[in-house]
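Comments concern the structure below.
Of the protein chains in this complex, one is absent; all others appear in place.
When the chains are written out, they are named A, B and C in that same order, and each has its own residue count from 1.
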Amino acid sequence: MKKIICGKVACNEAIARDIYKMQIQSPELGQAKPGQFVNLYLADKSMLLPRPISICDIEEGCMTLVYKVVGKGTKALSAYKEQDDIRVSTPLGNGYFIEGEELEHHTCDYRGKKVALVGGGIGVPPMVLLAKRLQEQGAEVTAVVGFPEEAFLIQELKGFCQSVHIATDRGTIGFHGNVLELIQEKEILAQEYFACGPKVMLRALSQWCQQQQLSCQVSLEERMGCGYGACVGCTCKIKVVTEAGVEIQQKGVCKHGPVFFGEEVAWDA
Amino acid sequence: MKKIICGKVACNEAIARDIYKMQIQSPELGQAKPGQFVNLYLADKSMLLPRPISICDIEEGCMTLVYKVVGKGTKALSAYKEQDDIRVSTPLGNGYFIEGEELEHHTCDYRGKKVALVGGGIGVPPMVLLAKRLQEQGAEVTAVVGFPEEAFLIQELKGFCQSVHIATDRGTIGFHGNVLELIQEKEILAQEYFACGPKVMLRALSQWCQQQQLSCQVSLEERMGCGYGACVGCTCKIKVVTEAGVEIQQKGVCKHGPVFFGEEVAWDA
Amino acid sequence: MRKLDLSVQFAGIEMKNPVTTASGTFSARDSGQFYDIGRLGAVVTKGVASEPWAGNPTPRIGETYGGMLNAVGLQNPGADAFIADELAYLKQFSTPVIANVAGRTAEEYCLAVEKLSETDVAMLEINISCPNVKEGGIGFGTDPRMAAEITRAVKSVSKKPILVKLTPNVTDITEIAKAVEAEGADGISLINTLLGMKIDVQRKKPVLANIMGGFSGPAIKPVAVRMVYQVRRAVQIPIMGLGGIMTGEDAAEFIMAGADVISVGTAALVNPTAPVDILEELEAYMEEQGFKTIADIRQAFQG
Partner (left out) sequence: MRKLDLSVQFAGIEMKNPVTTASGTFSARDSGQFYDIGRLGAVVTKGVASEPWAGNPTPRIGETYGGMLNAVGLQNPGADAFIADELAYLKQFSTPVIANVAGRTAEEYCLAVEKLSETDVAMLEINISCPNVKEGGIGFGTDPRMAAEITRAVKSVSKKPILVKLTPNVTDITEIAKAVEAEGADGISLINTLLGMKIDVQRKKPVLANIMGGFSGPAIKPVAVRMVYQVRRAVQIPIMGLGGIMTGEDAAEFIMAGADVISVGTAALVNPTAPVDILEELEAYMEEQGFKTIADIRQAFQG
């Protein structure tokens, strides 16, 4: 059964401007797939809805989250102190498809395979756990990460990647431009791409991959209510092949996603 | 100007079943009159209204409150820990009339005067500061305090009173009965009575004092909104002598009270 | 001590306790991953129409002080898919199913009701907050005449008891309640969401793509309790009370106000196990107060 557990904040510190790393401990925390997220429930009772945050890293009993302060909820989160209690769900969503099951025409064996992980802004955190798992499965992992100005999680990524390429919007660090421009310019080629970040980035990358006939998995974001499939708040439009041809269906980001194959997503619908 | 200050909880401990003593520190805490109260503003943002609590004791920079857990707000209050911040108003209301000003036919000099302080349940806390001040003014102070079962603040009262008489509803400690029965049975006579407690107690005492032609000040309680005179939520009915005779007017407990002379109160209106 | 008996008779069905889910905040497979659905008195399913509806564009969800907004727009797969999927899945639980029905015309409501009447749902809940496309999109539930018309229409085709779910966005809720009672509604559920709006002053636009949406959660409870109280004194038929119930004491509050059974909506988004937690808290409250039955709670009220 899924459940809401009461964790303890083990650390909660700024790692870049407005970016915090929080570690939560609980004996009830098990494993998670990269790309899964958790719901954080705030102590301030005027804010009812959970805040979904991707799992950046997880080990038995301890989970790492990295989040940006963008509003009231994440602001309240940034004020949590060590040893504070925090209510958190067990992992939600499906995560990236790297389990080795046969997925239609997509590969299932990552041994020796070249993969590129593409993260933008607060889309970078889930790339850490993903890099770790893909490396464990024998893949040759490259990360391409973009930020407005200040980079974070670079050391963590370097632990699991053969190379980490950085782009910043203003050229403050690394490449001056966005991640797709960086990929194209530096010809960072891979057999499969995994991405998380702003919708414009995911869409551009996905279209480029389609042109190149490369597989691409993207993690979508949508404003959520429940985060577990009950409220039908978080839909996205997905192309589904039915007897009648290709049909656009509404899928829950929290339940059917957040990860989809780039070519499935009906970007313009 | 009155203000809301941010104090620090210096202690918050159970002193009897469901009864807590909280000390709040702030350099902005000045003096207060006995019978005045403060508004406590809770951190839980789902509860908006302040909780009015009588000042039990106050010294430069530190205030003592004693409260009973009766509902959500006081329950939340009991969970405050040492060093927690707490928003609290500067003293509100008028307190007991012991300033020495000529108050119509009431006395103004307490030197050598016999006074009795009558407290019931959570009406006992303000009696501590009152006893202290009346003793300072040279009065001979007796306290008569009643509880359902368990007594509290007895030591504190003994510090300022010549004698402290205790009554409990079930006879677990001291006299078996209520404070008025105790006063009558033990003939605890004084020139002036000061009371705080449940309305039935205040009313019975006030009527008895009127029969004996003794002065009696009572501190009323009413469900409050603002606690400072803005909402007109907390009215009580007070007899006022006007040109047209005795008129019953509505007075704000928070603003015109909480202390009134027993004979002013229109108990049945 | 005698054991607690939480069972209730509600508009012709037997329920082991008065706690149900609120339509649109419960999905058998997803909610069922957090608790045993079989423990509930009944489940109320997400609104379903005769044909599939696409719902509104995203963002569909917003948060307000102590509440939330939604503009899901009644996205649903249509009655046939609902029967084949959600309803078939729910068969395994020993819990009565109340199917919530949406429509844009009386004919659409009736079509869905006819289909659902052939299944083993225990009861149908008619959501009359939907806009009436034949009368300029004004909500059926905001006018006693239209509310009566829908009730009459669905009653004439339904083989199941009919609950009519009222919208609170009206001047006089008792007028609507009396109109649906007069047309033979077996029960009333209230309240549906208030109409609300929020603007994001950083982005300078409405939080919901749909601009306005349904406002629910603990913030709205005082309106819900007031309406249950008013309707209880205006009609004889049983009431399902909802709107902001977060705790067992909230459930007891609705029962005192006049509800026979209660539903848990937004609370289940805030805490997935809320329906069963509230059931347990209601039991604890009854123990503490010495109440043995749900009727004891109602009778204790000095209103």
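Side notes on the structure shown:
The definition used in the following text is that contacts are C-beta pairs under 8 Å (C-beta built on N, C-alpha and C of every residue); 3 or more make two chains touch, one makes a residue touch a chain.
Note that the coordinates shown come from a computational prediction; the quantities given were computed from them, not determined experimentally.
When you scan B:Val218, B:Cys234 or B:Val265 for touch with the missing chain, the hit is B:Cys234.
The omitted chain makes contact with just one of the residues C:Cys110, C:Val223 or C:Ile294: C:Val223. Checked against the full complex, the candidates C:Val48, C:Leu194 or C:Leu279 give a single residue touching the omitted chain, namely C:Leu194. Across C:Ile37, C:Leu69 or C:Cys130, the single residue that touches the chain missing here is C:Leu69.
Residues of subunit B in contact with the chain left out of this view: 1-4, 41, 45-50, 71, 73, 89, 222-226, 228-236, 250, 255.
Think of the hidden chain as still there; on subunit C it touches residues 64-67, 69, 142-143, 169-172, 194-199, 201, 204-206, 211-212, 215, 218-223, 225-226, 229, 244, 246, 249, 252-253, 256-257, 285, 300-303.
Just so it is clear, only the chains that are shown with their structure count from here on.
Chain centres here are means of the Cα atoms, and by that rule the chain farthest away from subunit C is B.
Among all pairs of chains, A-C has the largest number of C-beta pairs in contact.
Relative to the centroid of all protein Cα atoms, the closest per-chain Cα centroid is that of C.
Averaging Cα coordinates per chain places subunit A and subunit B 58 Å apart.
In this assembly, the C-alpha centroid of subunit A lies 35 Å from the C-alpha centroid of subunit C. Subunit A has residues 45-46 in contact with two or more other chains. Those residues of subunit C in touch with two or more other chains are numbered 65-66, 218.
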